[in-house]
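Here it is, the structure in full.
With one protein chain removed, the remaining protein chains of the complex are shown where they sit.
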Amino acid sequence: MSAFLNDYYLNIAVMTCLWAALSGAWNLMAGYGGLVSLGHAAFFGIGAYVTTIVYTKFGLSPWFGLLAAMLVTPSVAVALRWPCFRLRGAFFSLATLVFPIAMEIVANNWVELTRGSSGIAIPFNPGIENFIFRSRLAYLVAAFILMAIVYLITRWMHRGKLGLYLIAIRDDPATAASMGIDAVRVKLLVTAISGALTAAGGFFYAQYILFLDPPSMFSINVSIQIALLSIVGGLGTPAGPIVGSLLMTPVDGVLSQFLGGGPRLLIYGIVLLTVVLLAPHGIVGSIRQLRRAR
Amino acid sequence: MISILPQLIVSGILIGGIYALLSIGLTLIFGVLRIVNFAQGEFIMLAMFGAFWLYQLWGIDPYLSIFIVAPVIFVLGLMTERIAIKPILHAPHAMQIFATFGISVILQNLALTLWGPDYRSIQTAYATQSFIVGNVAISASSLYGFLIALGMAGALIGFLQFSRHGKALRALVQNRYAASLMGIDTERLNRLAFGVGVACAAVAGCVLTPIYYTFPTVGVDLIITAFVVVVLGGLGSITGAIIGGLIIGITQTLTGFFISVEFKDLIALILFIAILLIRPQGLLGRAGMEEVGMK
Partner (left out) sequence: MSKDILMDIRSVSRRFRGLIAVNDVSFTVAPGELVGLIGPNGAGKTTLFNVLSGHLPPSGGQVLLEGRDISRLSATHCARSGIGRTFQVVKPLTTLTVHENVTVGALLHHPLAVAREKAEAIIRRVGMGSLMDQPASSLTLESRKRLELARALAIEPKILLLDEILAGLNTSEINESIDLIRSFSKSDGLAVIMIEHNLHAVMSLADKVVVLDYGQRIAEGMPNDVVRDPKVIAAYLGDDQDAA
């Protein structure tokens, strides 16, 4: 019994770190750049599929897959998002909704590569070279490292050149231009970084769950969860995604025991709307504001 | 091969008219409130369920149920605006996006929880009827839907053009600040615009019920199509939405037949990227409008 409970908690811990990492990657684009992507599942899914295909179809170590994913995904991200940069605000976001849907259609139909809707099951061959482990603890360490990397990148960006430039572009593009900032290049850069990190998360997820299929990889639920965690925790802050995940992921774990998909997401939606209306700066942001007011 | 062309084009026009109606609501809300209503698809979905249940339980014809469903959705829209939209009208873009997106998630999953994920459809008496004109078969439900969509669009344009409130709305679209200086009550009109915008969606929903399947996530597909139509036609232009809708409708039927059914879904997305690359302001939009900030 205690072994089961331990396993259960370990799983929650792993997922908490993973979601914090994914949400943190999203936060780079949305929180700092004002590029609210509602379709980040596209990068998550591409990352997972590329690594899995490299491993199962070509027999190469998933580490190569990770490398490939971190090259392919930003390229795709940049290619798809670049025409959308001329869309401002909500229209950009609406455009991002489109991509996971398109990816899902592609994944479902390109059967030779992706086995279509039946999905790909990854054989359980434990070993560091395959990034598959017997113990959950090992996964936890890896997930924690990923989360830490994302956090550190966000901190580095936070008031560094990239972060400041993003804020300038977001708040006042005309002024940003008059200071010599090339908005398109900056947006492409942050999109590429965000895409690469999200793909790494997808890689982790694939090697952890050992099964992927188009609906679960590209689902809107993934996109919603990624966004929700950062908003609850604090958009545009390095710790926000982590705080959000610490709060929401365990809750989600409990909820999914008792509730099906519909009611669970209903609660997410209500939480989202409530936070937006009542505490738009999220937990971390609100704490900061209170501190400043003193 | 060519002989099938008129058939495809007519079918395309019919469905295109309905797409246009979906998009008009979106365009109106954007023009007046300067926000994108991510929940537009969900209001359509609610209307479809409304029409479905009215038919299922009491046998009310979907076209008649418009008179019940549309006002209900209109009121729902007014309430939504008051509770969830008004507070974020001047918030940063990200928050505006999440607010309407949040409403969309709530409505979708409310429907999912209440009614389950099953696809439903209704079979009206005239569902299998069609009119034969030359060598073109026009399905009755599509035709009625198209005519109603056209009627609604015409009524809306008339309202905007001739009524006092309508003119005030047009003033708001053109210049919010000047309009408020002229004593136009922007708050009331915002609410009105939102209500009318979702009411359009409701009419489109009722009209779609006999033709399409009804299920909780139907809004997602529809809003993407509506969005493509709006971008194609030009942001803020109602005439553009109509033309855009027709073009998308025809393109979809042609692609569906000549290439493949799966491609039919992809074609809208491909068109969307193409428009962004070639002419981002759409056919009738003013250049630079797609870059208009939401202030």
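In this document, chain identifiers A and B correspond to the written order of the chains, with residue numbering beginning at 1 in each.
Just so it is clear, a residue touches a chain if its C-beta (ideal position, glycine included) is under 8 Å from a C-beta of that chain, and two chains touch if they have at least 3 such contacts.
Owing to the predicted nature of the structure, the values given are computational and were not obtained by experimental measurement.
Visitor: I'd like to know which visible chains would be in contact with the absent chain if the whole complex were considered.
Guide: Result: the unshown chain touches A.
Visitor: Determine which one of A:Ile12, A:Ile105, A:Ala168 or A:Leu189 touches the chain that has been left out.
Guide: A:Ala168
Visitor: Which listed residue (A:Ile12, A:Ala183, A:Leu210 or A:Leu277) would be found touching the missing chain in the intact complex?
Guide: A:Ala183
Visitor: Spell out, residue by residue, where the missing chain touches subunit A.
Guide: These residues touch the chain not displayed: 159-161, 164-165, 167-168, 171-172, 174-183.
Simple rule for what comes next: only the chains that are shown with their structure count from here on.
Visitor: Roughly how far is subunit A from subunit B, going centre to centre by Cα mean, in whole Å?
Guide: A distance of 31 Å separates the two centres.
Visitor: Under the stated contact criterion, what part of subunit A meets subunit B in this complex?
Guide: Per the touch definition, subunit A meets subunit B at residues 30-31, 34, 36, 38, 80, 83-84, 86-91, 93-95, 97-98, 101-102, 105, 109, 220, 224, 227, 231, 235, 261-266, 268-270, 272-273, 276-277, 280.
Visitor: Would you mind writing out the residues of subunit B in touch with subunit A in their complex?
Guide: Counting only subunit B, the residues touching subunit A are 35-36, 38, 84, 87-88, 91-99, 101-106, 108-110, 112-113, 116-117, 216, 220, 223-224, 227, 231, 235, 262, 265-266, 269, 272-273, 276-277, 280, 290-294.
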